[in-house]
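Have a look at the structure below, then the notes.
Of the protein chains in this complex, one is absent; all others appear in place.
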């Protein structure tokens, strides 16, 4: 019956019949409402209307093809409707935040003058939309876990060695048996398109160019298939799995991933409840106030809720259907049964669970507190790694034979290449970073990703030379000196 | 002889004959001067005059009936006098502080956008009168105990466990055998009417709605009877007793309380001398300067006091007649003798006294330093709890059988739900909060109290899930990791 | 030959013949130049001229009588010269700093509204002349010792005891056998006249009124005799001795002191070299710039000094002739021989010297680092006391029998009465304060001194009650809990 008029679409604006327009095509999403990972409410807000502007930055272009049966693709909008929608855009005008972003985008520093991860983040913080920055930068509650994650590095100093030949210095290593130019990988980070139209593909291409491995998030704004297509044929990609609570749905996803050519599965276990990320939750209100002015509390109407509130934020929507009842006994064997890919458990936060993971026979653990975005007052990964090294030094000795033994990586947000070196000295195979790559691709696209890795490579190599190490194997715990006291601040 | 003229009342303006006008009625308070818990001076300031404005926010509506014999209720003011008083109000106009409060009250954020206890406090701090905020927020001396109380949480991190089923997560518990939806109760906090005309009743209703228990202060601005009337028939209330130095007066109060239906007595032992709360003491001067300009020191008149000074503040007035000579040997048996309610000693501040309390056979102890409002450099409750856990782990094992053994609660002001979880992990049955409820009811009345509990419930449940706990019993000391070092501040 | 003309006096303007005018009288100080404790240079600056303005605030009125033989008192200035000098005063006008002080003096808060030592210091800092504040407040180098002195208290918390009868609470004690209303005494502090024309006499009178003991400094701006005259007949005063390097001169001073009725000698041993007090040293330059504008460096004249510089400051001048070669073996026996007063060594800074002092048979030690004004990075007195308690608990057990054993006091600048209580708990007999008394008398004269002691008495009594102590003997080390960790700063 296509092409459709706007009036026709507008009639389907309820739970019982819900149509939306995406890029001038009409879709019936009524049956999909309950399956939507982000929940039905978010869709219903746009029932009977054009949803392109909010849909695009957080969905893969092939999401409709993958998730909606062809029969629900109702066909194109009529020409006059398309024109009408297009006309609306300019008259609606840009929001204050969009105008700000446009202006800042024209004042980005030359890429060559970005000298450090901190520089890169500073640029990104200026050019990101409020929504994107709120999602990327938010952490749980008072953001204490997050700030502690960063500051945990400051406890570890180097006992640098001199008089060792380092003119040749090779920072390359291997992760789960796959080569990496430096002991760094891209950790899964969702919704890259919020920051840059090409999204995760920027990271895929930059990572390949610089020879490091990308772990792709279940919640990426490009589908696993599209990211694989952006990759080089020889490129190694890992997959970060958020397990669906329905085992059948989950199994389908795992089999798809394996078939697409992903080389390992990182099972996420630290995000079974949405962290309380206030920045992200507040973002819609802030934007609303910018456009429409402030709304104040009316004491008389205190009983009924005023304004719409989503107190679980973006993260809450993304994980709404995930499995909250995973166990060592049930989940790992299930995953082994349906896939022959190596399994890494992502989100280990104490020594005891590291040991249990080893006993469960997984191929690796990823020490992480989800970048401080989940549990407030979670231990910093560096501290967990250090405790593991102190309490169970034995686990680090098994790491020689790939695949034969459980192996340890760590996910943390280094401020400097020295932070990576510290983690490797203490026994991590490699360090995964998420947010810095989101920032880099948001600001400079693929070139930013490339630059970020170059910065890390230079800082890591300089650090290795200055501690007297010419290969990764030279990075030993003996090079680390822990300082437990805090000097006074003095006048200067 | 009523109705009275203003002139007639004005003649009774001395210690020997002291009349005051409250809500257009005349009272002879001469004999009551010495019994007044707030001291005679406060009343004498208004002898022969209308005292309604200062009387109302800090007294229960039934206070005159309860404390003054009918013969001293002298009857109504004559109509012309009433008019004259009412006319005065508008001409006097509002004070600068009242105008500020009115303005701020119209700019309160939507309740649904209050995301945390910190948000709630921020709103309250803006809309409270100077006097109310000074009384609520003041702490002893340099407020070091108070700030340490809050920061003591920052020492405790979680060793979170993963791969445990937590889709079902129940934060409910029981306190002295009475059910509570979360391990939180309202700790006694005085003078709620300073912040909101309905005062403590807001808290009573909100607590019932959300299923937690309120402990009512001896110094509430509503009488124990009125608060009980505001409660649901099935609702559990505890009573915070400030023991009068006269045993007979004290016994009468205890018997009244028991008869009214209160379910436990929390005997306050940490407030036998007024804390030096400078904000509260200075509040009248600040308001005076706002209205009348500054007064400066005149060297020549140095010998005689300049201006009226109350250096014990509101707290000093409230506890002026309390018993300063309580002992384990005398006071607990006395209380046992006159009441069969469970007894909890409120204000335990070291391991030694926790043990003595147990030996004295009380039903519980409440670890507290009175919110940092009494002794400066008192140990933070979290620290006391931790020391108790370290030095006497045995006391925590007796807590299974309700009523059979002494049981431990803790009073502290959590910044986050995680703080509550930490205290429960270390062995507290529940956590009592005072000030946050005063703030919530001041800003949003009953709805604010409800909201506060919802915030805590959400934060506690999220935290429980993320540490791998599905019931309160899963919260064990093993989940806590103490960090004794302080990381450096870095550039970012 | 008096009365003298200004011209006649002006001729004696050199080292070989140096006359000065003080309060319209002429003095020949040629022979005294080398004996002047402040050095010859300071006098020569005014040779042949009127020196009253700089002389008065730092010298005792009887200084000329005591130090200059009658033959050098040359007699009065002629009337016309007196007029000329007086006329000059108004034409010269006041300096910018004097004008500022006058203005601030009129805006001092009511004394009753001074609630704490911090309040008192804040008032004093505003009304003091730049020179006085620089001298009073300056400390060595970067003022790290000074700030650590204050912060050292923050390590000690109370393990408060409850259920102990404290309605009667007596903070009185005895120092060297002399009664004191609270465990506090006035420690020697120099040049009180810089802050108030009546100088040390303010302190003497206030201390008597409140029942505490004053230790008088060798460098007071009133002579020991004049201070004794300001005292009540029954009043106990101690004397702080700066020993002159010439034993004969020193002996004369000791004998004078004993004869005047001082009851103990505090031999100062921590000020044998002038501390580098930059504020004090810079003060003349700052004032000079305020009056005359800035002077800049001229590269061409680099070789010769530009401007006059005194890099030892006021302290350097005061101790220029002191004994730098005192020893336990020589100095204590010498002092015993010439005086039967009890001897206390002031300035003990480590455990080892505390022990040596005891072995030398002195009657007491005063733990002090001179308020942080001498050695930078000296240990805080609280820390020294704590180390002594830890390493040599035995020394505290001898202190029962007055005079029979060495007894320990401590000099430190408490921020709060709780700090005094902490020191007494750890074993100090009493706490000496210097600067707070200088501030109090500068601002409010004797009434300020009285007020300061009242504040301390109230804070000490409140603290004693709240830790469960009714007498000084109840203050035991068991009440103290040391905290060695530093909590994080959080968002609030």
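By letter and in written order, the chains are A, B and C; residue numbering begins at 1 in each of them.
Throughout what follows, contacts are C-beta pairs under 8 Å (C-beta built on N, C-alpha and C of every residue); 3 or more make two chains touch, one makes a residue touch a chain.
Remember, it's a predicted structure, so these values are computed and weren't measured experimentally.
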item: Options C:8, C:60, C:129 or C:349, residue touching the unrepresented chain; value: C:349
item: Touching the absent chain when the full complex is considered, from A:40, A:108 or A:320; value: A:108
item: Residues of chain A (touch criterion as defined above) contacting the omitted chain; value: 106-113, 115-116, 118, 153-154, 156-167, 415-416, 418, 422, 444-445, 447, 458-459, 461-463, 465-467, 481, 483-492
item: Chain not shown, touching residues in chain C; value: 118, 121, 141-142, 144, 148, 150-152, 154-155, 245, 269-270, 272-276, 278, 281-282, 285, 294-297, 299, 302-303, 305-307, 309, 311, 324-328, 331, 345, 347-353, 356, 369, 374-379, 383, 415, 484-486
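In the analysis below, only the chains that are shown with their structure count from here on.
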item: Same or different residue numbers at the chain A/chain B copy interface, by half rule; value: different
item: Per Cα centroids, the chain farthest from chain A; value: C
item: Inter-centroid spacing, chain C versus chain A (mean Cα positions, whole Å); value: 63
item: Mean-CA-position distance for chain B and chain A (Å); value: 45
item: Multi-chain contact sites of chain A, meaning residues that touch two or more partners; value: 142, 144, 148, 486
